[in-house]
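Comments concern the structure below.
Of the protein chains in this complex, all but one are displayed in their positions.
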Amino acid sequence: MSILIGRETRLVVQGITGREGEFHSRQMLEYGTRIVAGMTPGKGGLHALENRVPVFNTVAEAVRQTGANTSCIFVPAAGAPDAVLEAIGAGIGTVFCITEGIPALDMLPVVEVVRAAGARLIGPNCPGATSPGQAKVGIIPGSIHREGHVGVVSRSGTLTYEAVQAMTDAGIGQSTCVGIGGDPIIGTTFLDVLQLFAADPETEAIVLIGEIGGSAEEEAAAWAAEHLRGVPMAAFIAGRTAPEGKRMGHAGAIISGGRGTAAEKVTALEAAGIRVAGSPTELPALLREAGYRG
Amino acid sequence: MSILIGRETRLVVQGITGREGEFHSRQMLEYGTRIVAGMTPGKGGLHALENRVPVFNTVAEAVRQTGANTSCIFVPAAGAPDAVLEAIGAGIGTVFCITEGIPALDMLPVVEVVRAAGARLIGPNCPGATSPGQAKVGIIPGSIHREGHVGVVSRSGTLTYEAVQAMTDAGIGQSTCVGIGGDPIIGTTFLDVLQLFAADPETEAIVLIGEIGGSAEEEAAAWAAEHLRGVPMAAFIAGRTAPEGKRMGHAGAIISGGRGTAAEKVTALEAAGIRVAGSPTELPALLREAGYRG
Amino acid sequence: MKIQEADAKSLLAAQGLPVPPWAVARTPAEARAAAERFLAHGAGRVVIKAQVLVGGRGKAGGVKLAGSPAEAEEVAGRILGMEIKGIPVRKVLVGPAAVIVKEFYLGAILDRASRRIVLMASAEGGVEIEEVAKATPEAIHRVEAHPLLGLLDWQARELAFAVGLAGPHLRDFVKIAKGLVATMRANDADLVEVNPLAIIRESGPEGHVERLACLDAKVTLDDSALPRHPDLEKLRDLDEEDPADAEARHYDISFIHLDGSIGCMVNGAGLAMTTMDLVNRAGGAPANFLDIGGGAKADRVSAAMRLILADPKVRAILVNIFGGITRGDEVARGLIDARARQEREVPMVVRIVGTNAEEAARLLREAAFETAATLDEAAAKAVAAAGQATGGAA
Partner (left out) sequence: MKIQEADAKSLLAAQGLPVPPWAVARTPAEARAAAERFLAHGAGRVVIKAQVLVGGRGKAGGVKLAGSPAEAEEVAGRILGMEIKGIPVRKVLVGPAAVIVKEFYLGAILDRASRRIVLMASAEGGVEIEEVAKATPEAIHRVEAHPLLGLLDWQARELAFAVGLAGPHLRDFVKIAKGLVATMRANDADLVEVNPLAIIRESGPEGHVERLACLDAKVTLDDSALPRHPDLEKLRDLDEEDPADAEARHYDISFIHLDGSIGCMVNGAGLAMTTMDLVNRAGGAPANFLDIGGGAKADRVSAAMRLILADPKVRAILVNIFGGITRGDEVARGLIDARARQEREVPMVVRIVGTNAEEAARLLREAAFETAATLDEAAAKAVAAAGQATGGAA
């Protein structure tokens, strides 16, 4: 088992004929992900990736013909919100939106429509997810993973890779690694992913990689304090030394007026009994300290 | 028992200090309806109707202070959609919108929000409902009713009164009479009301008053054919002799291109085993023919 | 409210939709001048189309082509002399005749059943869409616009693929489909139809190009929303309107002229239709549909009486009022007042029930009006009175 993606994943890639879409679809196929369809309006009837993936004009058609149940979006920012809505309209249950640079206000109605449909959106501006040994969706390098039982959730891209690599190097495998994305408005939060991990029998420990800005880490910590007692957990928060009032890149991390600081987040996590690492490389040791034996 | 309104109804009247709102609130009070609150923005703190009804600035405040569970709206067309949304936002479960002349496109988002909230809107441009002996909400004259067990549903205003009067004159009482309104976009359809009547133990027979235009009568007939076998029913359709392509008043009744004609509706009703009267005065006799003994 | 094709095209163009140029002409000379301009700017021929609010103008000979200014003048003269379904043609639209590669149907309507704006498209364009719907319903594709977000790009694309559009036309179709919905919203229209939406061929400096264009346009407006669109109210075609309609609108009366001899005055549209039905059932024929609305006062009753009596065919009048908001005594007073001032004596049958019916009955009795207790009785009496008034059977 795993969360969000696994052996049962039947993926449609929206924007499969674009440069990014094609490159990462190839990586996903090589990792073993079942890409059952591609979708690019106007390219219906073609086949992508050396004829391995049929391309459809609409997601609805892809779903009808191939039974796709998960979507991964590599569509430019201007069209990405519509791409998410199309996937939801076609009955896709889990949508990963990799696209970065989507204006935040564009996402407000989208996350609401997704919620009302009972579906799930991960991202936008997220690296995707990997369930090692089963499937990877998105752009996370497959090579950093190892099969195992630690769930990893992160707002960041490359920082996630850093943390996962550190665990793999220490011999600790992962059930699923999820990058939820660093934009201000995202479909799936830390809290949502913690709840999924809590319900997953294969996930025995959890690593949370947060950063300054917002209050999602605090909310996750509060929930974990109540519902995840006994589950070994470790965390890392980026931006402990970031100066106030500066926006640190497109990730949307910003501290202002003393809210959303690293210190507040660390305090909240530690109050919930979660060990917080000073460097991603310390995460494996902290997990062990927390009692993880996997 | 009854549907939509009854002894448990705690009514807030939105627009109670307007001319129409005040007049009809007085009628409702005299009929015995429990009007627990009025609402007019800026008039909070006053009391309406000789100090019998406290007035609030917001529906939320009215709900908090009085436990109102039903709303009746007498707000001009420009503000009526917002009034419905305010009632829904305040947690009101059943909203009657009496206001006429609301642009149809304004109602599209409103009916969707009502649906998504799991609430119920009757109208707009509807006369309201009466559960004889219990409560009346809206503008239907209380005097035409008689307590009993026939549910009446109608798209029309005065035509409803005509039909109800005919039944009362023939000694046939009503469980609830509902005017769903004649606008193109309404919150509650014939079908919705039939389903409520079907689930109401006190309703033993049903009268449906339709008119030309749209296909709501046909849909109701199809449902009745399947689910209301054994329930005595009678119907009347106005506009049998209306000329094609003419819009008959604000009711939105229009026939064009042979769709939504009276003939089609009569055929559909009769195919469902429902007797159709040639005049409202024949409805009592047809109900008897259908086996109603109440 | 229906508006003319030329006005509908203006509304589409205002939303940025591709509508070829046109001119409106009220005389053959104006049509000739317009044709000259279009022919000088490269049009091979011009099309001349009768501007009437009734359908079927093509079959009636109201749409013709012309190859020269002289021919345009002659053709326009013929069309401007026509009547289509009883309506005299007072205006024609003149425009360059397009070279049509393929025709489609595209319409946006407010759909009561789904409570959505529904977009319908068909590759069978240029013909009566009702006929397509009957013969081959599967040839009409529909999507429901999102009730809060409107028509989404992917929904428009689904329609485009369904009717076989691809390549460069795909993006244009999405814009046009969204433009139809934008036209609905901007003007509170309940119908916006483009039939045909066509791929047309044009020759430019770099050879032939093909593009989508809206060759016809039909828009009907939501009457309830006209108060907030004063500019649209001006598009009402008074040429084609019964003069009585303007007066009825002024008094907030719904009035429709019909062919019978029994004038009807009723409160409420459903009851007004029912009254007409019962007049017919009693062997008569109504002269009008007339709904005085809710809460009518004496002045509105007087106006309604004037409207009814302005029709010389009226031989009897049936007044049917079920008082709710409307007070019966107010109506009775209005009737007494109106009868005192009316120029023509016509038999009248009055039925007033509901709010203040007793007072109304007293007033009517004192004024010696013929009354009736039930609607069936009132209809029968009115039909009989009309028969006597014409000196024979109704």
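By written order: A, B and C. Residues from 1 in each chain.
The definition used in the following text is that a contact is a pair of C-beta atoms (placed from the backbone, for glycine too) under 8 Å apart; a residue touches a chain by one contact, two chains touch by 3 or more.
Since the model is a prediction, treat every value here as computed from it, not as a measurement.
Note that the undisplayed chain, when the full complex is considered, contacts A, B, C.
For the chain left out of this panel, the touching residue among B:59, B:73 or B:237 is B:59.
Among the residues A:141, A:173, A:273 or A:294, only A:141 touches the chain that is left out of the figure. From the options B:16, B:113 or B:274, the residue with contact to the chain not on display is B:113. In the full complex, the hidden chain is touched by chain B at residues 41-42, 44, 57-60, 79, 82-83, 85-86, 89, 109, 113. Although one chain is not displayed, its contacts with chain C can still be listed: residues 148-149.
Against the chain not displayed here, chain A makes contact via residues 20, 77-78, 100-105, 107-109, 111-113, 127, 139-141, 143-144, 154-162, 165, 182-185, 209, 211-212, 214-216, 219, 236, 238-243, 246-251, 253, 257-258, 278-281.
Going forward, only the chains that are shown with their structure count from here on.
Because contacts link the chains only in sequence, without closing, their graph is best described as a line. Of all chains, the one whose mean C-alpha position sits at the greatest distance from that of chain A is C. One finds 28 Å separating the Cα centroids of chain B and chain C.
For chain B, the set of residues touching two or more other chains is empty. Across the assembly, chain C contributes 148 as residues in contact with two or more other chains.
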